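Here the complex is missing one protein chain, while the rest keep their positions.
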Amino acid sequence: MADIRYSAPSTIDEAVRLFAASGGAKILAGGTDLLVQMRSGAVSPGHIIDVKRIAEMTSIAEQNGSFRIGAAASAAVIGEHAALRKVWPGVVEAINLIGSKQVQGRASAGGNLCNASPAADSVPAMVAAGATVTLQGPGGRRELPVEQLASGPGRTTLAPGEIAVAITLPARPKGSGDAYLRLIPRTEMDIAVVGCGVSLTIANGACTTARVSLGAVAPTVLLVDGAAKALIGSKLDEAALEAAAAACRAVCKPIDDKRGTIAYRTKIAGVLLKRATAIAAERARSH
Amino acid sequence: MAKVVLTYSFARQFAGGKTEHEVSGQSIRHLVRALDERFPGIGDRLNEDMAVAIDGVIHQNAFLEKIAPDSEVCFIPALQGG
Amino acid sequence: MSKLHVTTTINGEPTEFLCDARETMLDVLRDRLGLTGTKEGCGSGDCGACSITVDGRLVCACLMFGAEAEGSQIGTIEGLAEGEKLHPLQKRFIELAALQCGICTPGFLVAAKALLDRNKNPTETEVRYWLAGNLCRCTGYDKIIRAVMDVAAELRGATR
Partner (left out) sequence: MSSQHYKWIGTRPNRPDGADKVTGRARFGADFNMPGQLVGKVLRSPHAHARIKSIDTSKAEALHGVKAVVTAKDFPEQPNQIVPAGEMQANLRDVTRNVMAREKALYDGHAVAAVAATTSEIASEALALIKVDYEVLPHVIDVDDAMKDGAPILHDHLRTDGLTPPSDKPTNIAKRLEFVKGDIAAGLAKADVVIEREYKTAAVHQGYIEPHATLASATEDGQVQVWSTTQGHFQVRGFCSRLLNIETSQIRVTATEIGGGFGGKTVVYLEPVAIRLSQKSGKPVKMVMERSEVFRASGPTSGGTLRVKIGATRDGRIVAADTTIALQSGAFPGSPVGPACMCSFACYDIDNIKVIGFDVVSNRPKVAAYRAPGAPIAAWAVESTIDLVAEALRMDPIDLRLKNAARKGTKTHYGPTFNTIGMVETLEAAKNSPHYKTPVKPGHARGVAAGFWFNVGADSSAAAHVGEDGTVTVISGNPDIGGSRASLALMAAETLGVDYDKVRPVIADTSSIGFNFVTGGSRVTFATGLAVVNAVRDMIENLKGRAAKIWEVEPDAVIWENGYAKPASSNVGKFEPLSLAQLAAQAGKTGGPINGHAQLNAQGAGPGFGVHIVDLSVDRDTGIVTVERYTAAQDVGTAIHPSYVEGQLQGGVAQGVGWALNEEYIYDAKGRLQNAGFLDYRMPVASDLPMIETVLVEVPNPSHPYGVRGVGEVPIVPPMAAIGNAIARATEVRMLDLPMSPPRLSAALDAMAPKRAAE
């Protein structure tokens, strides 16, 4: 059996150095995907780099209305952050849908993002929110819109040695709201069959900005511009919602698998768009 | 004479399709012996994988059980439980 | 293969152990420390039978490396009772027949305690969702939920 190392660096620089130095290394944040993948034999890293001892990566900071969430901060910690929950209820809800309460104690938004599953619950919400991810690698730091991180199921655009450090949610104007809904066959413990994130701003009864995102209907989480366009400028009336739902259905390129059929996923994308928009709008009106 | 009831498939296989038979015998052992004499080969099969209901009460492994002259004895597929 | 030396606290007791980097906390508890009260039902975080607490947070021991326990406070089912006195949850689970086969019971108890430590007055829905990560195939959950609700009320009464 190949030897395996474990490191728990206390700074990002050290983590990046270790990560870049060893070819078969894996970053350990919550580990809720990594350990399952290791057990099934899907991955067998030679070096495990635990980033949870790095303060910057596990804390949440608010600055001028925007929030910077350490990539390894657990879902439970994020869920308990009252200010964040108030401004980005949809994002927090989405992060708090990742797995059970047990998984919540470990799983992180950064891990959820970098695992690059098209069905990741937090990602559509973050995409709709216009979140960016801060990456640090041997070449320094860069920012990337979260929707650009995954390039396919389990594949990312991360450069060799690059680590996701934090996720930033922008400040929002008054009258903004977001929501994330997913469809699962049970009430808990399932992978999303479809996920939909909506973030919008309402002024004078009309939708002024909107971002819509879908999960589990394509190889990566999708930002659905067509749906956003259908909502922007409307009073979120039934016609606009139906147009946005149609746009959502139109971009779906799902697969038939054990979790759902192409027809079902496509249909549900539209259903969730309408429902998530209603929740986001309600929140925007009371924001 | 006890009334012996075979399942329809058993009756077709061994007894020319007739499901009900009058058989004399004091116990299940005797009934099965008498049936086997009448329908050669049926005895082993009845002992092998069939349960017996004597007057509505199911016996998983009947052999010595006494049979009254007016008893109804049904051979049914063996049961298992969860 | 060189092993990692880990210093941690388990159920209040300072504990040291050696483990491989790939070893899960569940393997460490069960195979190295003999704490077999924590059960393995799936090894993938889907059943909750291996629920433990790490610095007060509920986690699946199968989704954590043993090495990560360094410097942590770990709580397992073996630490729930105080001496010979059962925790009210343990007592009520027995009294209300909230277990049949008992394999999921340690996980449920650890998870339920983590809930009551945070939420003194959970609704039935909150209890059900909190415990959704713990599978039970015997009871239909009914008596488990009742036991947890009962103990929550009992503990509220005691602190009033």
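Should a chain be cited, it is by its letter among A, B and C, assigned in written order, with residues numbered from 1 in that chain.
The definition used in the following text is that contacts are C-beta pairs under 8 Å (C-beta built on N, C-alpha and C of every residue); 3 or more make two chains touch, one makes a residue touch a chain.
Computed from a predicted structure; not experimentally measured.
Across the complete structure, the visible chains that the omitted chain touches are A, B, C. Considering the full assembly, A:L183 is the residue among A:L183, A:C207, A:L223 or A:A240 that touches the omitted chain.
Interface note: of C:T38, C:T53 or C:S72, the residue touching the hidden chain in the full complex is C:T38. If you put the missing chain back, the residues of subunit B touching it would be 5-9, 12-13, 19, 48-49, 53, 55-61, 65, 72, 74-82. Residues of subunit C that touch the chain left out of view are 30, 35-44, 46-47, 49, 76-78, 80-81, 86, 89-91, 93-97, 99-106, 109, 124-125, 127-129, 131-146. Against the chain not shown here, subunit A presents residues 1, 40, 183, 185-191, 193, 257-261, 263-264, 267-268, 271.
Basically, only the chains that are shown with their structure count from here on.
A straight line joining the Cα centres of subunit A and subunit C is 29 Å long. Taking each chain's centre as the average of its CA atoms, subunit A and subunit B sit 67 Å apart.
Not a single residue position of subunit A touches two or more of the other chains. Counting only residues that touch two or more partner chains, subunit C has none. Touching subunit C in their complex are the following residues of subunit A: 1, 3-6, 8, 28, 30-32, 35-36, 38-39, 48, 50, 52, 74, 76, 99-106, 187-189. If you check the complex, the residues on subunit C that touch subunit A are 1-2, 4, 20-22, 24, 43-46, 48, 51, 54, 57-60, 62-65, 67-68, 70, 111, 114-115, 129-134.
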